[in-house]
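Yeah, one chain of the complex is gone here, protein chain that is, but the others are all in their spots.
For clarity, chains are labelled A and B in written order, and residue numbers in each chain start from 1.
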Amino acid sequence: MQDKIIQKARELLSGGDVKVVIGYGRGTGDRVHAVFVQKPEDAGALVMDARCLQNLAVYLPKQEVKALGKPAIVARPPVMRAIRQLMYEEQFREGDIVVIGVSDDGQVLDFPDLKSMIEYIDKLPLTLSPEEAAAVAKLDAMTREERWKFWMEETSACIKCYACRASCPMCYCPRCTVECNQPQWISVPAHEMGNLEWHIMRAMHLAGRCVNCGDCYRNCPLKIPLNLLTQRIIADIGDNFGQESEYVLAAFKPEDKEDFIR
Amino acid sequence: MTEKKTIKKSSLDGLFRALKSGGKRVLAPVEGNGRTIFREVDSYNGVAAGYIQTTLSAKDALLPRCEEMLRFRTEQSTVTMEQGPAAPAPTVVFGMRPCDAKSLAVLNAVYLKDYNDELYRARADATTVIAISCTSCDEYCFCTSVGGSPGDTTGSDILLTEIDGDAYLAEILTGKGEALVAMAPDLFAAAGGAKTKPLADVKVQFDLKELEKKLPGSFEGPVWITQSLRCIGCGTCSYVCPACTCFDVQDETDANRGMRLRCWDSCGLGIFTLHTSGHNPRDVQSQRWRQRIMHKFSYQPDQLSVVGCVGCGRCSRACPVDMNILQHIKDIVEAR
Partner (left out) sequence: MEEKNVYQPYLMRIAAAIQETPDVKTFRLEFINEEDRKNFNFRAGQFGEYSVFGEGESTFCIASSPTREGYIECTFRKMGRVTKALASREVGDTLGFRGPYGNTFPIDQWKGKSLLFVTGGIALPPLRCVIWNALDTRENFKDITIVYGARSVQDLVYKHELEEWEKRGDVKLITTVDPGGETPEWKGQVGFVPTVLEKAAPSSADTIALLCGPPIMIKLTMPILTKLGFSAENIFTTLENRMKCGIGKCGRCNVGKYFVCKDGPVFTFAQVNQLPPEY
């Protein structure tokens, strides 16, 4: 699989249209990290294995990465979902990115265009794994007071480093709500209320957009299980609007529930 | 000068209780939910042991992530200042690593130079540090490359080092340390010939002087862009750093009363330097990454005679994208 990715990257970079391949490479110790391969002869640095979890779509809107030219990106399904969502939100158009797909069972996928990537990922509806569903169910089974205590304890550990935001491909706003201060919507300090406001706001902004890549949780230095918030929303959306693949915030149907309007 | 005593590990609970009943707030590392952080404890039971490094440093005790600076009340158009923050509680921080204790020198240099920051000074004065030497380290540790060591006493009031027989050698380094011992004198015994266990072997990985010499000339170099291309621009490195001191100021109000709060801030965040006009002197991540390294290894040594890094390795461990500071520094030193 890794060899195929390397070969594909080499071809793309030799072709001249693609200027940079965003993929994973050897990091320090036993870590891997994002690499930006710009020459065909450097493609051998690319790595693909179970450690390659970071959602690389986060780099697509980054100024300095854009400056490198047209990117190809190594994409597992969560990355593909992120690209699809970014296209829904008109951040990218057909032809802007080349996707080197990697399926969940380790196949390297050839996508001639983004349309074919979307067709592929459309067939894989976003659902929670049994473990994830169980974690959400466990929270649901708590009493309101227990749940409040759980979240207060977790969010009180937050230091507002914004690693959750920075690592999320969907958090690409040049000026985040928490940075808008006229009025100051979200309290900036990392006190109890400020933290709670921040995480609720962020989860709500990700409703129907989160691709469940897990980076917010994995990258939190305090290991606050932030993905439980968005996973719960994913479950809710599934229950209320079905598992269809369209962009739930932009799709309106006559049979949509309206019982929240009172 | 330093007085040496021993204390059995089994006596630590007694020490904690004595400190507590003597009016001290005791902070110690507690492990749980995937993090090891300093929390207020009543007893030694449940205090983490065997950690190489805590997830967050004990900086929170001296420079809280969110701290009241002043209080005010507004009545129509007039403002009156209200009684400011209460005096900080006398606090003992137990279980800092020597690198963290050494970071207090950086905090002191920033907060007590020129303008004396009374908020910080009050906390520093009220804090006593019981550090524990390191008998183990990991690939991220590099204290010895920045002038420290696993048994460095800088910044500690008492330094504990493991000895045989499930006990610690206690080096009583300051008057504050002596005062703590005096709160539970029976728990400490004469050191005699107690032999300490071998400390962690932290290899020197780069020449600090070479780095300091090299940095001023490398401001315009390509290394900053190359290294930071994968940086996603969060503040994790600054917030887990025991020696990062930059802050933001935020006013918060509730009806006619309000507070001015000091909050941790990070040069890694774009908004840090953003002017109201929209102009940003450090507009891209490579400039922010350069600032982080320059500030710690060039500007601070130059202006404050301290290195703004103690080699604790937290930023590298916590970085979501493996911005390993040790590797990056080595690459800078070796770059031609």
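The rule is simple: a contact is a pair of C-beta atoms (placed from the backbone, for glycine too) under 8 Å apart; a residue touches a chain by one contact, two chains touch by 3 or more.
For clarity, every value in this text was computed on a predicted model and none was experimentally measured.
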**Of B:A48, B:M69 or B:A179, the residue in touch with the unshown chain** = B:M69
**Request:** Please pick, from B:K8, B:K214 or B:R260, the residue that touches the omitted chain in the full complex.
**Result:** B:R260
**Prompt:** Looking at B:V204, B:V249 or B:A335, which residue reaches the missing chain?
**Reply:** B:V249
**Footprint left on chain A by the chain that the document does not show** = 181-182, 184
**Complete:** Missing-chain contacts on chain B, rising order, are 69-70, 72, 74, 77-81, 84, 110-111, 113-119, 121, 219, 245-251, 253, 258, 260, 262, 265, 267, 272-277, 279, 281-282, 287, 291, 294-295, 298-299, 302-303
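Going forward, only the chains that are shown with their structure count from here on.
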**Complete:** Distance between the CA centroids of chain A and chain B (whole Å) is 32
**Fill in**
Contacts from chain B onto chain A in the complex sit at residues 33-35, 37, 55-56, 65-66, 139-140, 225, 228-230, 232-236, 238-240, 248, 250, 252, 261, 263-264, 266, 269, 271, 284-286, 316, 318, 320-322, 324, 326-327
**Asked** Okay, in this complex, where on chain A does chain B touch?
**Response** 27-29, 31-36, 54, 58-59, 62-65, 153-154, 157, 159-163, 165-167, 179, 187-191, 194, 215, 218-219, 221-223
